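Of the protein chains in this complex, all but one are displayed in their positions.
Chain nomenclature is as follows: A, B and C, assigned in order of appearance, with residue numbering initiated at 1 for each chain independently.
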Amino acid sequence: MKTSDFRSIVTNYKAVFFDAFGVLKNHKGIIPGIENTFDFLDEKGIDYYVLTNDASRSPADLARQYQINGIPSLTTDKIISSGMLAHDWLKLKIKKGRVAYLGTEQSAHYIEKAGLETLSINKLRLDEVDDIKCLVFLDDEGFDWNNDINKVINLLRKKNMSVIVANTDINYPVNRTDIAIAIGGISDMVEDILGRHFIRFGKPDAQMFMFAYEKACEKQPLNRDDILMVGDTLLTDIIGGNKFGMDTVLVLSGNTLPDNAKMKIRSTGIIPTYVCDTVASF
Amino acid sequence: MKTSDFRSIVTNYKAVFFDAFGVLKNHKGIIPGIENTFDFLDEKGIDYYVLTNDASRSPADLARQYQINGIPSLTTDKIISSGMLAHDWLKLKIKKGRVAYLGTEQSAHYIEKAGLETLSINKLRLDEVDDIKCLVFLDDEGFDWNNDINKVINLLRKKNMSVIVANTDINYPVNRTDIAIAIGGISDMVEDILGRHFIRFGKPDAQMFMFAYEKACEKQPLNRDDILMVGDTLLTDIIGGNKFGMDTVLVLSGNTLPDNAKMKIRSTGIIPTYVCDTVASF
Amino acid sequence: MKTSDFRSIVTNYKAVFFDAFGVLKNHKGIIPGIENTFDFLDEKGIDYYVLTNDASRSPADLARQYQINGIPSLTTDKIISSGMLAHDWLKLKIKKGRVAYLGTEQSAHYIEKAGLETLSINKLRLDEVDDIKCLVFLDDEGFDWNNDINKVINLLRKKNMSVIVANTDINYPVNRTDIAIAIGGISDMVEDILGRHFIRFGKPDAQMFMFAYEKACEKQPLNRDDILMVGDTLLTDIIGGNKFGMDTVLVLSGNTLPDNAKMKIRSTGIIPTYVCDTVASF
Partner (left out) sequence: MKTSDFRSIVTNYKAVFFDAFGVLKNHKGIIPGIENTFDFLDEKGIDYYVLTNDASRSPADLARQYQINGIPSLTTDKIISSGMLAHDWLKLKIKKGRVAYLGTEQSAHYIEKAGLETLSINKLRLDEVDDIKCLVFLDDEGFDWNNDINKVINLLRKKNMSVIVANTDINYPVNRTDIAIAIGGISDMVEDILGRHFIRFGKPDAQMFMFAYEKACEKQPLNRDDILMVGDTLLTDIIGGNKFGMDTVLVLSGNTLPDNAKMKIRSTGIIPTYVCDTVASF
């Protein structure tokens, strides 16, 4: 598949939205050469944000990882996580009561920062659910799947309540060859078993792109086609970016491989504006 | 099911978003008493918009129907149709070439107003597709299903292009007892047969609510929870409104019946803030 | 992909089940060299049957096409169509009343032979449905899609009845490049719009293989692993054959292409016992 040089494309835009995994980092950490790309963007005065389906850690924690790995300019305000949308929703809609969650204590940050009391699913008792106002799927770790996924199902059968999924991804890579089920995959199973409809936040949903777009517009006036969305996944980054009206770059450094990119574009009908090998530069 | 009085609820909000069918009108036309509600809203200084999954007619045509039926204040600028989102997307993303469409000539308005040349699917020839840049599903009328749906399938197999669905509804009522397949239902079938992923506009997608929200904010500063979304369908109006952060009213004058509203809320897990019998008033 | 020679495989089995389209014939007609393969099977005393998702024509009509094209041994009793399963079901379950159908008059053969009175959907009147006992999806031709698919939807809303789909395929090839929507694709759309569950006959469902297996056992005692299922489609022929306990051959002369057979086997997890280029021989 013929690919383009990222630098020669990006200079036609005022801002860039980057997906994180498969674009800026992989299982080994930050992809070497990415730091040069951010220097180049800073030099050219092109603004940038990282849009990530992640509710496992706070934006500050996510930013720190970039900073200690040689990209000091990726500060907290540059990070847009799906957890932040869940946080905003909770703050707006839940006025009092406790919020039950599946995830680590670290992930509960997104609820606590909304000023709400949290209760980990592994501490919830099914005979004391009166003040539980909402359930949030945050992270695949921090609870016992055998026991606690069944507990979630019976909680929702016992008391009808709003359910938020703070990361729509169904899996994520854990090393060069292996993947793990993400919390979005677990929430799909629970939805199927109950026949319910949850509220989901994360790419490819428009709300994620709107959140980033509004933030970017605070810095400078932007049209949607002034922004370039860069991602490694057709079904989240590229279809979402296309629908939002941005131009899109598919990079081949993550889960779409050089061998089958052409075939995947053809079979899904999801057509990126450009295809690049990587955003790293040397 | 215990219901609330619409007037006593709506006065707590600065703006209202109404679904059209099942809320303001039904198969017989505008629901009697609706005009009084709009007088009341005008009197109280509460702003309002109609959000409708419809790309069959222009906003001006949709507004005219309300005006000639006794609601003069429902002017063109109060109508938000899913067709308008398709129009904006086309204007932003398609710079030249022809746009093929399924629908009536009237529905092609949304493409023409974007300054693009249109080609009805029934006039398209499969050996002359080089300058076709995009396909739009607009309306279920205006073409021969046997011949033209198959033509669409082979057009997309021959040439990969962006496909827009300008109305996500799968059916619509045609009289007291009968329904008809909407263009969203036809586009689902085509997507399934091809295994492709189209770009869809309409409730419950966030982009529809965002479009209306931005328009409403031009008139007065609004928080999301200053707005009340009113609809008759849990799976479009209510889940979409809930997710966007608005309060929601389920009305029982359309496709959710008084008999099974409670059961449907329980089984879907989609919980409106309020339930009202109707928005009409006397 | 490394492939095997069909003759060297088939001699290890007592009977063969062939898919029709993509295996024995294509858009041009009977694949050249197929007649030699049947001579070979006759010579070796290996029994054979054609299993086809087809309810558009009677088994006799289907057989005739083979016979006039040089395969005299493919007689009516060698043809197993999904229409035959629908026929048997109707005969067993519908004792009186009329059966409405979507399809050509030719396809209605499967209902008439069950001794039942038929009514084409295009002649049905929605105000005279009292004696309609069952609806059958037979063929994509013979009715007006715009009018008659909507009529089907309102018939089923008006009167709850058993619905039979006599061919589960969603599309079929019409020439070298083009496909058409099959009646199975139309029935999927109707099911989705109504939220109903129809009774479907055809591969990969076990009932189709059981029907053929019982017929083959009348000739000679057979274990399931004495039979070889040959098909060009992983999702119907191969998964169905595997599940039924037969050995399977994927042939690359139809809709699984040599270029992507390996990738499709890997991505679907549907593993044929063998892969052959073709069953034709010279």
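Rule of thumb we're sticking to: contacts are C-beta pairs under 8 Å (C-beta built on N, C-alpha and C of every residue); 3 or more make two chains touch, one makes a residue touch a chain.
Every value quoted in this text rests on a predicted model; they were computed, and no experiment measured them.
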Worksheet item: So which of C:207, C:255 or C:278 would be touching the chain we can't see?
Response: C:207
Item to complete: From the listed residues C:63, C:124 or C:163, report the one that touches the chain absent from this view.
Response: C:163
Fill in: Identified contact with the non-displayed chain, of A:60, A:189 or A:257
A:189
Practice prompt. Spell out the interface residues on chain A facing the chain that's missing from view.
Written response: 126, 141, 144-146, 149-150, 153-154, 157-158, 170-171, 177-181, 185-186, 188-189, 192-193
Item to complete: Using the touch rule from the top, list residues of chain C that touch the missing partner.
Response: 88-89, 92-93, 156, 160-163, 194-199, 205-207, 210, 223-225, 235, 239, 242-245, 265-271
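By our rule, only the chains that are shown with their structure count from here on.
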Response to the item:
Cα centroid separation, chain A vs chain C, in Å, comes to 44
Worksheet item: How many angstrom lie between the CA centroids of chain B and chain C, rounded to a whole number?
Response: 40
Fill in: chain A-chain B separation of Cα centroids, rounded to whole Å
28
Fill in: For chain A, residues that touch 2 or more chains besides their own
none
